[in-house]
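Written below as structure tokens is the structure these notes are about.
Every protein chain but one is kept in place in this view of the complex.
Now for chain A:
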Amino acid sequence: MALDTSKKGKSHPKVSQGLNTMDKIIMKYRRCDSPHIWWAVFGVVCLLAAATRFYNVGQPEHVVWDETHFGKFGSWYINRTFFFDVHPPLGKMLIGAFGYLTGYDGTFPFVKPGDSYEGVNYLGMRVCCTAMGACLVPFAFIIVWEMTFSLPAATLSSSLILFDVGLLTLTQYILLDPILLFFIMGSVVGIVKFHGQQKKPFGVSWWFWLCFTGFMLSGSVSTKFVGLFVVLYVGLHTIKNLWDLYGDLSNPLSYVAKHFLARALGLIVLPIVLYCVYFYIHLTVLCKSGNGDGFYSSAFQSQLEGNSLFNASMPLEVAYGAEVSLKNARTGGGYLHSHIHLYPEGAGARQQQITTYSHKDFNNKWLVKKWNEEPGDWEDDEPIELVKNGDLIRLEHVPTGRNLHSHREQAPVTKRHHQVTGYGENGIGDVNDVWRVEIVNGEEEEMAKAVVHKIRFVHYLVGCALMSHNKQLPKWGYEQMEVTCNPNVHDPNNLWNIEDNVFPKLPNSSFAIYAPHFIEKFLESHTVMFQGNSGLKPKEGEITSQPWQWPINFKGQHFSGGNPRIYLLGNPVVFWGNLLALVLYFSLYTWDSFQNKRGFYITPGVRARRDKTLEACGWLVMAWALHYLPFYAMGRILYFHHYFPALLFSSMLTGVIMDYLLESLPNMVPHYLSSSVYPWVTGLFYSILIYSFYLFAPLAYGMHNLDPSFENSTVHQIRWLDTWEF
């Protein structure tokens, strides 16, 4: 730690005057023979972490980067407004809770980054997120301590994390990342602590750490799905552990089974239960209609206050002349939609586009007409005629007056299907506009009901069924989803249900009895989320960050463009040092395997130290790889900040490797240097680290006065790579 550095640094001149107290302190620190030393160092680390993290935490006083999303989500929790997001709810719920507890009232709109917070009580949310982020440093300390029982390794690792500017930037704002990183590191703390309890299995602290791990795992998965990688890591750790227990022939099988069941309970069942609980809270808290309704099925929406389906606000039966909206009945299906734009040349007939669209919009309104006559006005006194199973109907798009139409032309994306268009003028079209209503499992002459019935619309002449799936149209279709007429009538994507149903002459009816229960809602939320996640593809021409750029700190990310300017960029000394450490680790590993294979003699002391180091490093490298390599296989849009979970593990690895090298140094240098080399190199290491932090800290704490004319300012001097765009 920094404190030790100064001690060592200063101690040096005195060394030559003979053994003194400084040497003793250093020896004590290296051996860590009393808990006081441990607690002293740990305390200093915690203090420094708090100091660096909370310094300037209120700056800048405007919305920074994704705070615009997560702040907004927090507000919605406070207002209980339903919304849709691709991440699981825990992180956002915590942000909402932080805001609620610190007196934020949920009224700030968080429209876009850069909006000033004037008078809004945002500090509470920031401080809580930052506090979770600050925990990473002591967590790293504990993890490395448990893995190596070496105080210098633990201090080195935690200070690498402490002095990384990128982590500092990322954990200072109202974002999911501090929460996610907290839970990821917490899970690892849990599993190493649990591992430390092996000698007292089934004791109180054994159970405590097992459940702690399970709790942290549930937290990381319910914050973002990338939390699954740490589940994998913990799973591998547990399998290894069980494998050893199982291989120990002195353990009876029943005993192994007991261990297995206990772990299954703590690491599988508990997290799943907690995960469901979080969703339960999420779905219970958000009970008012909001902008996310359209992503969910009609039945789901009927439970949201303020939604048109809530509490008996529309009729159940569908009458001719009603204005309806049609929703594709597959999970996550959109509304049948049309707009004045035509299909472009080369995509079938140049008629009006028909798409599906997930948001509620006046362009989703359709008028139900008989195939051969226009409906009367709502004010007329004509008898009400209801739509029945098997009826022939036309559907007129209300805003443009075109009929839903299909013909034997190729659909734009799915070439095997027929194209569906909007055709005609003011509701007058041709025979290709006629559709037959087929209610799934419906009796003959059964009345079509809104929400409840799944309905197939079969084209009368061609015999194909109206269909939509999640394939997107190209840019000309505004990336809305394709609608086609499917020759395979029994495709499950052909089913639709009527959602809005406006017809004043019929009495309103309640849909509450059709409301899904929790499990159905839970499953539906997941399907919708996964679909949303896979839809996050980079748009054509958009510049995305590539995984290879991350470990070399190739490019950062703008957090705040105003004054002060904030730029997410790792501390290059830490990042590049980590790369070097990885290389060193692999060389050491190869060299060690080679020596083993060749049967070289290695002194037991070195052997033990090396085994300990390599084992700890092996687990850390695996964690790093698990949190980094899968991004190469991901098709979704990626950002630099996705690397930070992996960075934590990489930094810890560097600490462990550094410690090993430092301990080996005295034997490698000439004898007269061997006593002084350790403190000198340690001191040098910490000085470089702290100096680089001092250099790059303005990126995190905010850069002022960024006039281009300040060519000589420090900010220009630290632009080491051309690709750093601050």
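To be clear about the criterion, a contact is a pair of C-beta atoms (placed from the backbone, for glycine too) under 8 Å apart; a residue touches a chain by one contact, two chains touch by 3 or more; residues count from 1.
Here is the rule we use: contacts and distances are computed from a predicted model.
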| item | value |
| --- | --- |
| Absent chain [UniProt protein name; select from "CCT-beta", "Coatomer subunit gamma", "dolichyl-phosphate-mannose--protein mannosyltransferase" or "25.3 kDa vesicle transport protein"] | "dolichyl-phosphate-mannose--protein mannosyltransferase" |
| Residue in contact with the excluded chain [from A:Trp39, A:Phe202 or A:Trp243] | A:Trp243 |
| Hidden partner chain, touching residue among A:Gly103, A:Gly635 or A:Pro670 | A:Gly635 |
| Of A:Arg416, A:His526 or A:Arg719, the residue in touch with the unshown chain | A:Arg416 |
| Touching residues on chain A - with respect to the absent chain | 243, 246-247, 249, 253, 413-416, 475, 540-543, 558, 594, 597-599, 633, 635, 725 |
